[in-house]
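Apart from one protein chain that is not included, each protein chain of the complex appears where it belongs.
This part shows chain A:
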């Protein structure tokens, strides 16, 4: 009986030590937690140049599920959407129909800018929530910075855009812009 009690207390003590060490290890591991705002700020500084350098000419027929950096010029057709998610349709081939849809936010969907930039991968983050938050900070600020430029573009005007998108399937692709400028 006494031996059993000693055994139990030994096990308990051993158990305690083990947990303490592991708690410490876990805290040390989570101490390496990433600075998401800092990483997003760094991404935003690099973004306009990096996307412009990677950009290829827009192909309205393009298909696939891989993100692309893109450069497109065309005629602004219309700005639509409510207060939360405005978008501008663009005709790139002169047939009068929309070939691309520019997201103007404030709510921006997808992770095209993060993925086209590609400087940070999922492996740089502790969780999907952090990785998504990083994408969202990039979206909010990058699109926020072009919104005023977009307001200056009237329907019918020529526009030059650099951004990123995933071609996907049906319908005009949704492009997340990093620069919007009037075109000659």
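Quick note on the criterion: contacts are C-beta pairs under 8 Å (C-beta built on N, C-alpha and C of every residue); 3 or more make two chains touch, one makes a residue touch a chain; residues count from 1.
Here, contacts and distances are computed from a predicted model.
J.: Please identify the absent chain by the protein name in its UniProt record; candidates are "Erythritol-binding protein", "Carbohydrate ABC transporter permease", "Phosphonate C-P lyase system protein PhnH" or "Inner membrane protein YgaZ".
T.: The chain we cannot see is recorded in UniProt as "Erythritol-binding protein".
J.: With the missing chain put back, which residues of chain A would touch it? List them for me.
T.: 18-19, 22-23, 25-26, 29-30, 32, 65, 81-85, 107, 109-111, 121-123, 125-129, 131-132, 135-136
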